[in-house]
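Of the protein chains in this complex, all but one are displayed in their positions.
In this document, chain identifiers A and B correspond to the written order of the chains, with residue numbering beginning at 1 in each.
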Amino acid sequence: MKQYACDVLIIGGGPAGLAAAYQARETGAEKVVVLERNSELGGILTQCIHNGFGVSVFGDDLTGPEYAGRWVEQALATDIETFVKTMVLDIQPGPRVIASNEEQGLIEFEAKALVLAMGCRERPRGALAIPGTRPAGVYTAGMAQRMVNMEGYMPGENFVILGSGDIGMIMARRLTLEGAHVSAMLEVLPYVSGLKRNLVQCIKDFDIPLYLSTTVTRVNGRDRVESVTVSQVDERWRPVAGTERDIPCDTLLLSVGLIPENELSMLAGVEIDPIAGGPFVDECMATSVKGVFAAGNVVHVYDLVDEVTRSALRAGQHAAEFALGTTCPFETSIPIQAGDNVHHVVPQHIHPQALAIQDRKVEFRVRTPIEAAARAEILADDEVIVSKRLRYVRPSEMIILSLGSDEAAVVEKASKLTVRIR
Amino acid sequence: MQEEREFICVTCPVGCSIRAIVDGDQVIEIVGNSCKRGEAFVREEMSNPRRMLTTTVSVDDGILPLVPVHSNQALPKHLVQEAAKLLRSIHLQAPIASHQTVMTNILGTGVDIVTSRAVSRS
Partner (left out) sequence: MENREADVVIVGAGVVGSLIASALSRYDLDIVLIDKESDVAEGTTKANTAIVHGGYDAKPGSLKAKLNVAGNAMFDQVCSDLDVEFDRCGTYVVGSTQQDLITLNELLERGQENNVPGLEIISGEEMRLREPGITPAVTGALLARTGGIVDPFNLCIAAAEHAVLNGTRVLLNTRVTGLIKDKNQVTGVTTNKGELRAKWVIVAAGLWADELMASAGIYGFTIKPRKGEYYVLDRRATRYVHNVLFPCPTLVSKGILVTRTIHGNVMLGPNANSVDDKTDLSTTAEGLEEVMSGALKLVPGINRRDIIRTFSGLRASGSTGDFYIESPCHTQGLVVLAGIESPGLTASPAIAQYVISLLAQAGMELNEKKDYIATRQAIPRFSHLSRDEQDELIRQDPRYGNVICRCETVTEGEIVAACHAPIPAQTYDAVKRRTRIGTGRCQGSFDMPLVIDIMARELNMDPLELTKRGDGSHLLNRKTKEVAE
């Protein structure tokens, strides 16, 4: 097996991995290596051909390939080494990473610091246990996106899309533009789960019928999907008897959620927050394993790539500092927990001393939408230390608050922080 | 007659929910936009709604069979589908550069279609 030593090793060559690599090199790590399983860098954005990326990071409205392209260019302009078509098989203490590719066979990387940037994956049909037959023609929206935009094939002609996540909405428009028919978009929740802007420009603009509080209760068709049976659901997502009806279609696309991809993180021994789906991290994106950092959608699923990039810049910087031995050794950290109407919070714990150095982000999602003014608050024990008025709160839109030197003293004395919506 | 209308700005991913008091095609008052572009969006949405077009174009002899493309500015909304259809008939020859112009002045709109990435030869 080939051996390879480096300062910072990054698993994943998507926006998170590339930004982490760039920042690690900028921070002074000499040897920075990126491992990517695809044949090219850029990650999932290479198939996200729509625009809307980069508005806050670059001040430019870019398409997915353009946004990815900027980071690829930036990374390749440095001496960062990249390995494509390279799959990580194992992570062992050290951290030592074993990867495989065609040219070199198995390679063992010995790194001073590791950044996990594997992104996320789609929830498949099995996870929903939709009853019915098992024909061809049930795909995830992301798999269809890759087929249509990159491989040049349409997976069907007449679609029903289950789930109103952003990929589902984007695909509804995409399929329509390529001459296919989208018969319906169904959402089990009483509200759309993706961004409002996509509801306007992908669904309403194209007159695609949207059915809320509705789900697929049966897939029909022996060899290929012939129709789906749909039912309205009650407030506990149970199908309401008597509301069933069949919608003819040849393809069912699923856009029912993204799951941070942490199989490798678990091999590394990293502790996972079961609610967020990603590693427990501190304000530096350091995980529970010393020297292992996490960036982007591996931590929790973001709605904007710009924020993925920001989390990766933090991870890259602190991974490099760890590798260089310049990290400030903060002793105690205090937990940040999810309070009223908060689904989960990242980071899950914070070092009060770190607040004195710079502002730190607190990112979270709400559980249920409130289409009226609300307040997002951070409490140090029982004392409100941050309060921000919001015009509305929606689960699809991540909320980001800031903690800084003003709060440092209070936080230091607190036993815990709580984030809540009022 | 004045009425209140709801808009969701699609200019950027923030997607501001904007409430506007309008009188005919006159905008009297706007609330909810977090930047200037929201106001422009509402005015345009009332008179001449426009949308960006992102799609793909066929590539011959490339490492990919398609190249992603986008409009360099928003098109009149009612021409988006027709523009996408028109672009289906085009074939480009690899290699293709990023931001290469695929079509100028599509459907006489003054909008150009450009590539979103490079595609090298296979």
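Everything that follows uses one rule, which is that a residue touches a chain if its C-beta (ideal position, glycine included) is under 8 Å from a C-beta of that chain, and two chains touch if they have at least 3 such contacts.
Keep in mind it's a predicted model, so treat the numbers as computed, not measured.
Contacts of the undrawn chain with the visible chains, over the full complex, involve A, B. If you put the hidden chain back, the residue from A:Ala5, A:Leu76 or A:Ala136 that touches it is A:Ala136. The chain that is not drawn here is touched, among residues A:Gly179, A:Pro209, A:Pro248 or A:Gly404, by A:Gly179.
Against the chain not displayed here, subunit B makes contact via residues 56, 58, 66, 85, 88.
Interface residues of subunit A with the unshown chain, by the touch rule above, are 1, 37, 85, 87, 89, 98, 100-106, 121-122, 124-127, 129, 131-136, 139-140, 142-143, 146-157, 178-179, 217-218, 222-224, 239, 250-251, 263.
In this text, only the chains that are shown with their structure count from here on.
Chain centres here are Cα averages; for subunit A and subunit B they lie 26 Å apart. Partner subunit A is touched in their complex by these residues of subunit B: 8-15, 17, 32, 51-52, 54-56, 58, 64-66, 68, 70, 77, 80-81, 84-85, 88, 98, 116-118.
Residues of subunit A that touch subunit B in their complex: 46, 49-53, 55, 61, 63-66, 69, 149-152, 174, 176-179, 195-201, 205, 303-304, 391-392, 397.
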